[in-house]
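Note that this complex is displayed minus one protein chain, with the remaining chains in position.
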Amino acid sequence: MELVLAIGIGIMTGSGVWLILRPRTYQVIIGLSLLSYAVNLFIFGVGGVKSNAAPLLGEGVDVSTLTDPVPQALVLTAIVIGFATTALFLVVLLAARGLTGTDHVDGREQPK
Amino acid sequence: MSHTILSWAMVFAQICLVLAMALAALRMARGPRAQDRVLALDTLYVNSMLLLMVFGIRTGKVIYFEASLVIGMLGFVATVALAKFLMRGEVIE
Amino acid sequence: MLPYPLLSASLVVMWLALNGFTLGHLILGSVVAVFASWGMASLRPAKPRMPKWYLLPKLVGIVLYDIVRSNIAVASILVAGRGRRFRSGFITVPLDLQNPTALAVLAVVVTSTPGTAWLEYNSLSRTVLIHVLDLVDEAEWQALIKGRYEALLMEIFE
Amino acid sequence: MILVLLVCLPFVGSLAAVVLLRTDSRVLAARMAGAVTFVALVLTAVLYPSVRDGGKVRLDLEWLPQLGLNVTLRMDGFAWLFAMLVTGIGFLVVLYARYYMSEEDPVPRFFSFLLAFMGSMLGIVLSGNIILLSVFWELTSIFSFLLISYWHNNAAARDGARMALTITGIGGFCLLAGLLVLGHIVGSYDLDVVLASGDLIKAHPLYLTALVLILIGALTKSAQVPFHFWLPNAMAAPTPVSAYLHSATMVKAGVFLLVRFWPALSGTYEWFMLVGIAGISTLILGAYFAMFQQDLKGLLAYSTISHLGLITTLLSLGSPLAAVAAIFHMMNHATFKASLFMAAGIIDHETGTRDMRRLSGLLKYLPITGTLAMVASAAMAGVPLLNGFISKEMFFAEAVETHADSVLDRILPYVATLAGAFSVAYSLRFIHMVFFGPPPTDLPKPKPHEPPHWMRFPIEFLVLACLVVGIIPSLSIGPFLHSAVISVLGDRTPEYSLAIWHGINTPLIMSLIALVGGAALYVVMKDYLAKCDNGPPLFRHLGGQRIFERVLVTVSWKWARWLESNLGTRHLQPQLRLVAAAGFLAGAVSLYLAGFSPKPLAFKDVDPIFAAVWAIGAFCALGAAYQAKYHRLAALVLLGGAGITTCITFVWLSAPDLAITQLVVEIVTTVLLLLGLRWLPKRSEKVDNSVSFSARSRRFRDFLLAISCGFGMFLFSYAIMTQPVPDAIASYFLDKAYSEGGGRNVVNVILVDFRGFDTMGEIAVLAIVALTVFALLRRFRPAPDSIEKPEQQRIQNAFDAERPERSAGDTVRDYLLVPSVIMQWMFPVIATFAVYLFLRGHDLPGGGFAAGITMAIAFLLQYLAGGVRWAEDRLRILPLRWMGFGLIMAAATGMGAWLLGYPFLTTHSQYIEVPFIGKVPAASALLFDLGVFSLVVGATVLILIALAHQSVRMHRVRGLDAPKAEEN
Amino acid sequence: MSGWQQHLIIAPIVIPLIAGALLLFFDERQRVVKAMISVVSTLALAAVAINLFRLANGGGGAGAFDGVYLLGNWPAPFGIVLVVDRLSALMLVLAAILAIPALVYALARWHAAGAHFHSLFQFLLMGLNGAFLTGDLFNLFVFFEVMLAASYGLLMHGSGPMRVKAGLQYIAVNLAAALCFLIGVSAIYGSAGTLNMADLALRIGEIEGERRMLLEAGAAILGVVFLIKAGMWPLNFWLPGAYSAAVAPVAGIFAIMSKVGIYVILRLSLLVFGQGESAGLGLNVLLYGGMATIAFGTIGVLASQALGRLASYSVLVSSGTLLAVLGLSNGEVTAGALFYMVSSTLTIGAFFMLIELVERGQDAGASVLAVTMEAYGDADEEEQEVEIGVTMPGTIAVLGTCFAACGILLSGLPPLSGFVAKFAMLTGMIGMGASADQPVPASVWWIVGLLILSGLAALISMTRAGIRTFWASMEGTVPRVLVMEMAPVMLLIALTLTLTIKAGPAMHYMEETVRNLQQPRTYIDAVINARRAGVAEASGPDGGGGI
Partner (left out) sequence: MSSIEHAADLPAWAALAVAFFLVVGAGLTLIGTIGFVRLPTFYERIHAPTLGTSWGTGGVVMASMIFFTVLSTRPVVHEILIGIFVTVTTPVTLMLLARATLHRDRAEGNPDVPGEAPAQVLVEDGAATKAD
């Protein structure tokens, strides 16, 4: 499990980093989304991963077998904040595109 | 015996579904047109939903049901928006 | 109080299905359903009249049966692959049905059934364009849709 | 206390003058300044008894006692003498300026600056704490800047002021550093302690550091070579300023400092060499340059430089007698040079020029001023019976002595004589060219005449002083000088005599040689000097100020700009590259240094289905990265694929809450990005596909960085995930979630209770972002190429328009006719589902956030189905209200705990027995969650709708040609 | 937890939150009401901050106030805690004191330049205060995001291509940084099992082997984030663009934002990573990075044509100074650095607000031309010599005086607090060699040199700019400046003057602050032993006593 997840995180991070280094704002926003997936999964993973051990209490549930709920709570917050910032970045890139006429991250085209 | 069959059925179902997902992803990447990709995404959603339901059976827990329900109930919203974008070039007019 | 009784009832059922069939949830579900149907009322949808709603199960039965049948049919086409030739095509079906809800139900039926896909409805000419995966005889399909589904829907909704 | 009064009074006066700025009265400001200066003079004079014969007046006020910085004021004989000079000449200058300044000049400002300068100068003189001294030191730089640039509409004044400030500012910073080092050596910043620790200082390894830094401070201030060039440029100041600052006081501050620290720093070889070289070269160069000046004030400025060089040279020698001579010459120079500046000012004032080539024969017009100037010049030249003679004799006497055996020692007598000759020459030239010869012909003001008597009075007074001191030195200046000398030299005070006549000795012969030689020199050079350009031959075009300006412009402007653009960037990509690289390196380097070695990978417990799901996810992520440039929709769809993988992972690994939240967010994000996509420019692979080599290499570098980061994250996350944490705080939450938090869904209880404060912050973020989005979009202006409706709509509208039986909007209406029915009917269903998610959150997966987004999706769907107008016709959503309510609800729930005496966000939970329903969980956290729900609905809807409205808005703007196109 | 005073700790967060939320109920047209709410909230904040400052400084009587607030009444390592100690109280006061002038300034005109200014402003304060108060790493992330989100909005307040372009870069960099923040925090949680800073400080000693390596890697990644916020070269290129693009009152309040990074570095480095194997590496990064930042800032100060960029580079100089000085890790020097931080924040705040007033009457193109001409030394020949003074309009005189004051403050000339601050740091640094009879370290001389050079650069640049603005182009129209806009600037400058006069007591406070920071045990005990309300506990003998 850990191995698969770690490889997944690595690939998403790599793709995301590649994209945020690109010149087009849309590439950057997709990159940021990928990176936030990767980071959310990373946070999620730090508590150790277990299958079928959701932190839901009930009769006869052995608490010690449950997975760590803290990273999950952190990820939830991170998802929300990630959503908010993605929305914001989108609108800012639209505004920049509107005002500068280009979708280049610097607000003007680079000479080739 | 019946439980062995169930186990194998479960394995079979998961393999089928994950293969189906892979094929959908393939179509998603290959296109050729935008509509193919959108349809592939929708298919991927549904296949994932089914995979999650099978996972629910496998674990014997109903707590994963909501995730499937969310896909079933709300998954189409994204596809609708994508389709409308293709048709009108704009999602909300 | 209850602008859409059928909707409210369905929502209560949905609530109970989600939460379990208890008296408490019946009450809670009813409250939620009432609020939800008020919300629906604010959308002012064309209010569907269903004088013969009791015919709905019949429709559901027919459709379920057709879906099973066409599942098998389409699956066999796909499994057979290139071996079996099939011809897909567009057909135009003129419709008498005008009620949007009824049209929606028909669209759901046609689309849910593997092998047929509702493409576009033209409100001026009142025709629908349908794509059929295995189009052997155009007239047969037209008859099927008009006779098997539209007639029943006309009966339910008008 | 008088000391405080003495230092503060001028500053108070300065502020008072600022108040007078608004009045028109010129006289009032001058009178006030005069009164203040006079009072200061009297106060100083009154203190004489206390400082006579080595007495000291001292006052300590705490300022920053921990660091040894206190307001310590201290007056000894030397300080007294200097204070008298500052206040006395200050008074005369004020008097002079009262008449000098023009009608149009804003006089109050002038006096304000002048008084403030006087206060700062007194501060330097009276500081008993070396840091305090440097405070006042810098203040004199600042006020001198303001005074030099008083006529700031004059470019020369601005440049001169700036140069003065830059040079003396550099000096001031160095001085401060030097004094800090000195304080470090001594262990105190108290002047008395420092002065008493001479041996300690000279023996310390940091002595040279301190010395060099302090000398830079002193030498810059006193305009010593090679920092001398600011002084001639400062002559753009009004003449009273020159008379005061550039002859009597500020430039003396440097030599004052040398005298002040003479006991502590002098006497070493380093001191001798550094101070000596500076002093001797200044002495000779200043005198030489002075001869070739055409500007009266320029001549006086170089002369001042030369005389300061003389003083410096004396101080370099390290002998007590030389120090006496130095102190004495400081006073003498102040008197004659101030009077000369004032005389020059009168000449300028009356004739309108200071250019000696245009001036001639003025004695006829200005007989009294001319006579006074002649006497003062004679003092400057060192003519007997004048004060300048006596101190110069003392200098010559010291020059022939041997102090530290070196080249300097051997050349000093010759240099001194030569400089003396030069000074005779330029003094003669000043008198001869201005007052004698034919009447002037091309004066800007044709009829010069004597100024008002009171304007001349200061000169008269000073010239009188020159004479008195020159004739009866021991009776006039003697006792005061003595007090000063013993306060500096203490037990090392030498025997000295202030007599005019010491018999025929070497110094006298040197004086005679200088006088005769100087006169001869002038006679020889007279004709050349009358016509030559300003400045000495050879050096004329190599002015220090020119070099300084060039260097300053090059270093502070050209190099700085080049460095700024090469060490920094204004582009985003390199910045993000740096952030990524820094993050990668921070992790990698610290792991490497700690000796981290990656664990062997464990393949055995891998679930193949899960692995397959991730293969799909990775495929989608890579695909999205590949397609994002040219196939935006494809990238978006592939991103969705990566998202669903994430969601499956959450389910698989026991996080149903995350899965639900991730899903709903995913959906909203997709719609959001699509809403944005409409405004982005078309991008086609076929059009811009030319790739340069540099772009290729940049890409390769980025690719390597991406691979590194990805690989790093893989290793890092694998290491962390396989590293179980035995005693995490998590166990507490699992234990107490039900018993104390009242919920079975531990994640939710953490979110709304244990760490509810995080959630409150998180919803605040959402609210802020929504507001920002709204604010930005209200000013949204699409790019010109996006204003038009999308191509699809244009085609469809054209189609509708050209068919007679169709009306506008038929296509889209037909398009949505059937689907919209279903989408509408989904509204109550999704809303009910949202309520369901909300209510069960505390015990099972769900919660306010997921519910809120779900509700927002219900609204969104109606916008998708019917468009903005249709939806808003029916649903009056007031997102701001939802948001405000949500935030207040959350905060109010938190504050509710106060009423019961508990801290913010303390929750109360219990199960209430409700008839028919049974046990119902009733945690106050639910109310908090309601706040979350409400805010999330409001914020999400606001963001989506604000974005959606842009299409309608554009439509409205262009609406004239297609009115009511989309309406029912 | 006892006494109503205890609840004051949460007030700096709740007050702006509620004010910001209430503002949403009013239309943009009800400007007066909005302004009133905002002003009342900000004043209340200042009152609370000053009260907390007093309490933290031992004013509340021993035992009555322990400075720890258990949110949700959960005990310390589990719930989130807020902690008021001298350092956080100082930051709270600084933020509040900067906020009032900025708000008043904005009320004159800028608050109407776009939607929701006041809400965003309040949320910014909430974020700042939260970041200063929180004792929990993840909560710190949340408040960082609150602060940053609000700063995004405020930065682009008034819109326009320059602001939006700057905003795009600013946001992109900060989003990347936020991701690093999450990685860092979760790595720390993953290896230490806690998020509470005090608890982390307790546990860190016991963590060994691979877990410690991972923890340190997480901390290093976290450090990068704070260095980005603090503006360390080469991670600071976003800053000049962003700060100079913001409208004046926003840039004014931004003056404290870069200090948040410094604050956190100071807090965490002394509390958690004060000792241990990796402490040295971190300190070296701070030291050399800080020095590079001073150098870069100095270059930028010299190279700036526009005043806004000059001010932004001054922020960098200030940050660099603080980082380098913190890298020396010396108590006395750190106390001086705190003083410097206060002084430079007030200065830069005032300067940003002043710039807009000064530039209001000017033609932007003309000033650029003036610089160019000056740079090539052509200006002198063209002007004739005039020896008659020009009477300055009162407005210009006041602006000029304030400008001069800013110049003096930035270059560290006496008599204002900039000098005292530099003196305090320099005297501490040069004194570093004194104690054990060892020589002053070479790095100290480098910093001394850089500090002097940076002061000189500020002097040169400010004189150049001042001459150009006030003297060389007198024909420019006199800007219309309202008292409401001038007063805030003057207030801030007056504060620096007060700081100079009260340097003794102020330094005393800073020294006490540093002493507290150097004894993390007190902080840790206060947090871990903080008592829950209404829960009878047989816990340790003393949890109180103040920190």
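We just call them A, B, C, D and E in the order they show up, numbering each chain from 1.
Basically, a contact is a pair of C-beta atoms (placed from the backbone, for glycine too) under 8 Å apart; a residue touches a chain by one contact, two chains touch by 3 or more.
As the structure is a prediction and not an experimental result, all values here were calculated from the model.
Contact with the chain that does not appear here is found for just one residue of C:Leu23, C:Ala75 or C:Ala151, C:Ala75. Across D:Leu704, D:Ile795 or D:Ile912, the single residue that touches the chain missing here is D:Ile795.
Among D:Gly640, D:Pro819 or D:Gly884, the one in contact with the hidden chain is D:Pro819. Where subunit C meets the chain that is not shown, the touching residues are 14, 17-18, 21, 46, 67-68, 71, 74-75, 77-79, 81, 88, 90, 92, 94, 98, 100, 107-108, 110-120, 122-127, 129, 131, 133. Subunit B residues in contact with the hidden partner, per the touch definition given at the top, are 1-3, 5-14, 16-17, 19-21, 23-24, 26-27, 33, 35-36, 38-40, 42-43, 46-47, 49-50, 53-54, 56-60, 62, 65, 68-69, 72-73, 75-76, 79-80, 82-84, 86-87.
By the touch rule set out above, subunit D reaches the unshown chain at residues 607-609, 791-792, 795-796, 799, 805, 815, 818-819, 822-823, 826, 829.
Here is the rule we use: only the chains that are shown with their structure count from here on.
Between subunit B and subunit C, the least number of touch steps comes to 2.
Legend note: the chain whose CA centroid lies nearest the centroid of all displayed protein CA atoms is E. Look at the CA centroids: the one farthest from the centroid of subunit C belongs to D. A straight line joining the Cα centres of subunit A and subunit B is 21 Å long. Per-chain CA centroids place subunit C at a distance of 63 Å from subunit E.
Computed centre separation for the pair subunit A/subunit D is 40 angstrom, with centres defined by C-alpha atoms. Touching of two or more other chains is recorded for residues 20, 25, 28, 42, 45-47, 51-52, 54, 56, 70, 77, 81, 84-85, 88, 92-93, 95, 99-100, 105-106 of subunit A.
Each of residues 63 in subunit B touches at least two other chains. Chain pairs that touch one another: A-B, A-D, A-E, B-D, C-D, D-E. Contacts from subunit B toward subunit D in the complex involve residues 14-15, 18-19, 21-22, 25, 28-29, 31, 34, 37-38, 40-41, 44-45, 48, 51-52, 55, 63-64, 66-67, 69-71, 73-75, 77-78, 80-82, 84-93.
Across the complex, subunit E is touched by residues 20, 25, 28, 32, 35-36, 39, 42-43, 45-47, 70-71, 74, 77-78, 81, 84-85, 88-89, 92-93, 95-96, 99-100, 105-107 of subunit A. Remark: subunit A residues 1-31, 33-34, 37-38, 40-42, 44-58, 63-64, 66-70, 72-73, 75-77, 79-88, 90-95, 97-103, 105-106, 110, 112 touch subunit D in the complex.
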